[in-house]
Each structure stands twice: as structure tokens, then as C-alpha cells.
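Of the protein chains in this complex, all but one are displayed in their positions.
Now for chain A:
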Amino acid sequence: MTTTHTTLSHLRRFLLTGIVALPIALSISSHALSAPPTEEVNTTGLAVTDDTVQVGILHSLTGTMAISETGSVEAEQLAIEQINAQGGVLGRQIEPIIEDGASDWPTFADRTRKLLTQDNVPAIFGAWTSASRKAMLPVLERENGLLYYPTFYEGLEESPNVIYTGQEATQQILAGINWAWNEQGARTFYLIGSDYIWPRTSMKIARIHIEEVLGGEVLGEDYAPLGHTSFGSNINRIRLRKPDVIFAAVVGGSNVAWFRQLNAAGINADNQTLLTISVTEDEVLGIGGENVEGFYSSMKYFQSLDNENNAAFVEAFKERWGEDSVIGDVSQAAYLGPWLWKAGVEKAGSFDVDAVSAAMADIELTTAPEGYVQVHPNRHLWSKTRIGRWNEDGQATVVWESDLVEPNPFPEGYQ
């Protein structure tokens, strides 16, 4: 298996190098003149030459997480190609080195070490699950790498070697619950999630916010093992409690079973409000639009967002990866990674990790598909939270939008 993967990634790398080599050959003469000399922008022996810079993309291309991470790889590649077409970063074309984390956390650590010590890349775009990020973190900190991490996650982390381009828990959850409280008049909640760190932490925050900040009531809190597909009993528990809102964070294959069984049990948007923090356009593909129709998701990005940046992004994404492709919240956050890194490098005037890392704070991006984002000194993004109502066609209608929410990875009183 390992040999196959390595061969495949070599092949992929070879092909990609081929794809980007052509424009480089055409543009060398013009850029070499304007680009600052390599010894000035690269003082730490990174993979930067006079006209190229290599970066790492590290996601699961195989294994159980490949389902979720494929969209992120596609978005990051698209961003890199677009940056290259605009002339690259400091006059250098970006060459991605794509590695496979294989849904295996030690492999993520191992590939990170390879990217940082053999390839000497100045930035890595990657990781998806918290488990893979946690596995990469010690390597990143020891070898001084820089990771752009796209997934919405549980917070409680702030590393000088990571830029978090997805939302941390409070941004997604508090705004979502406030919406249900204010706009839907919800006073009682039922919390249900898969049984691992992200839903557990999220529900803890949700419970404290509902009970202590808003003064509402949590009627029940339920966790299903990962891969659980029989939700009959859970649904009966919910039915008995009659909550105003079901607040859900079920993931993976369980998510499909959960929504289908909810529907089969006669619980739908006509008689129940449901708000989830784990369903994006990617998940709806598997669940089926008819099973989530009328339910709500709390996310910072929906493919249907109506603004110029997003229209251009969606068009480019479909042109590059096929008309049928859908773009979820995490894919959009992954797309921001290379752009934020480019802005950081240009602000620092250097590819050196310490310089870029220090320059990241307060960087703004006005071209983000989600709208305006800004990097907070705590290395998370200021972003808006949206509530989308799902339609049968698998797209969401945005029904509510917050102001820019400050990221707060260590929320006081919520831990």
C-alpha cells in the first residue's frame, strides 16, 4: 500500500510540475527582472529559487477522510494556479508538492516532517480533522513550519506555526444559537452529536451559552459513536422532550443515517426546527437534499452566497473541477490559505517562516469568496457567520448573516 501511494504521489507531483512548468518557461524573463533576489527573501534555506517556490499540500487523498478532504485539495490547487497566473508570489511561481496523509494521523506527522526537512517548504496547506492537526503540531513547532488549517474546529489552540482559516467553535456556535433564540424564539434545545472531541467541546460551549448566558433550557445531550447508523432510540428521546430546536453535530456516514431516519420518523422542517454545525454542501451530496430540506446550518460560507467574489470563485472552481462539483465551507476556507500566505509573504517581503508568521496579524483579504476577512493577532480569522436554510437541490438559502465575529479560541467562562 505504502509503495503504491508513494509512486502515485510521485506521479502526481511529476504531472503537476509539468502543468506549472509551461507558464514558468514563458514568464521567466519578465519576472526574473522584477523579483527581489533570492538571498534576500530566503535566508533560512527554503525551497525558493529565482523563479519558483515550493509549498506543501497535505490532505488525505486515500482512506476514510478522503471524502471530506478532496474538496480542500481542489480549492488549494485552484488558488495556487490563480496566483501563478497573476505572476506568483514575489515574482516566483508556486509549485505545490502534494502529499497524502492517508487518513492516518501518524502519517500526517511523518509527511509534515518530510515536507519541512527534505523539501524545505515555507508553507503547508493541509490537515482536516483535529486529530491530524494535533499530530502535525509538534513537528511544525520543532521544525518551524507554517500550516494553513481550513476546518471549522473546537478552538482551545493557538500556535505561532498555524493560521486557522476556518471558524473556531464560538464563532460558529454562539452566532447560530443567538439566531435561534432571537429569530426563531427558541427557548429549549436538544443537543446531539458524534462522540469525539469536536462535538463534545462544541456542545459544552453551546450548553453554557444556552443555560448561563441566555437563560434557556437544554432538554437533553446525546452522543452517538462514530459510524452509528441506528438513530431510532435517539429520535424517540428527542420526541419525548419536544425541544424548540435540535442542535446537531453528527458527522460522516452517521450524518446520512441520522437525517434519513429523522425524516422517516416523520420529523421534518414542517414540525421541527433543526440547526446543525456539521452539514455543508459536501455532506448534503450524501444525505440527499430532500432529507435536509428546510433545516438550517450555521456556517461562514455557503456556495449560494450572493457577491461578486463568490460568483467568480464558483465559476472558476466549476471550470477547473467540473460542473457537478459543490463547494462547502471548508473548501472555501482552504481556498483562502494560499491567498493569505501570499499576502503575508508580500507584507514581510520574505519567504522566511518567522517573518511571514509575524506579518500575518491584521492582514486583510477583500477578495475572499465569503466576503471580507481579517487575520486576528490570535491567528484565527475575523469572519461573518451565516445561517443557511437547505433546499431540495442541495444548495442553501442564506436567511441570516452576522456582523464580523471576533475569533476567541479560549473563550472565558465557556471552558
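Heads up, the rule we're going with is that a contact is a pair of C-beta atoms (placed from the backbone, for glycine too) under 8 Å apart; a residue touches a chain by one contact, two chains touch by 3 or more; residues count from 1.
Criterion: contacts and distances are computed from a predicted model.
Asker: From the list "Na(+)/H(+) antiporter subunit F1", "Urea ABC transporter permease subunit UrtB", "Xanthine dehydrogenase family protein subunit M" or "Basic membrane lipoprotein", give the UniProt name belonging to the chain omitted from this structure.
Answerer: So the chain that does not appear here would be "Urea ABC transporter permease subunit UrtB", according to UniProt.
Asker: Given that one chain is not shown, which residue among A:Glu143, A:Glu158 or A:Asp222 touches it?
Answerer: A:Asp222
Asker: Check each of A:Gln93, A:Thr165 or A:Asn234 against the chain that is not shown and name the one that touches it.
Answerer: A:Asn234
Asker: Going by the contact rule already stated, which one of A:Asn263, A:Asn310 or A:Ser383 would touch the omitted chain in the full complex?
Answerer: Residue touching the chain left out of view: A:Asn263.
Asker: Please give every residue of chain A in contact with the chain that is not shown.
Answerer: The list for chain A reads 1, 4, 61-64, 66-67, 70, 195, 221-225, 227-230, 232-237, 239-240, 253-254, 256-257, 260-261, 263-266, 285-288, 290.
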